[in-house]
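The other protein chains are all here in position, but one chain of the complex has been omitted.
Right, subunit A next:
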């Protein structure tokens, strides 16, 4: 398996964007490009009566909530300038953004504990229990 380098800090891409605004929409946008999130999305987010968030994406109704990453974890956005053609070469990723919470959106469904993001984060607790050293008392 190829080695993956994750680079952060001096000499790399600007990493000053702390806690950037991450929106997880229930669609795959088939593009890799920058988006006018502030102009078209952030401004139109509202709060519903039950405390969730409400927004639209291309007319589709979205319901969401803000999910905080567990204590001790940090989300990073990585950028790869050049993807090698073969699988054996080393790969370089650069940290461009950090975040500690995610706005998670469902298509026309109230956010709940069954949402994949909430479920996925459960693994962190389970992993901790499974992999922490056993201390004999």
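In this section, a residue touches a chain if its C-beta (ideal position, glycine included) is under 8 Å from a C-beta of that chain, and two chains touch if they have at least 3 such contacts; residues count from 1.
Criterion: contacts and distances are computed from a predicted model.
Its record in UniProt calls the unshown chain "Ribonuclease", which is the match among "Large ribosomal subunit protein mL53", "3-isopropylmalate dehydratase", "Cytoplasmic tRNA 2-thiolation protein 2" or "Ribonuclease".
One chain is missing from the display, and on subunit A it is touched by residues 1-2, 4, 26-31, 33, 35-36, 39-41, 43-44, 56-61, 78, 80, 91, 93, 107-109, 116, 119-120, 122-123, 126.
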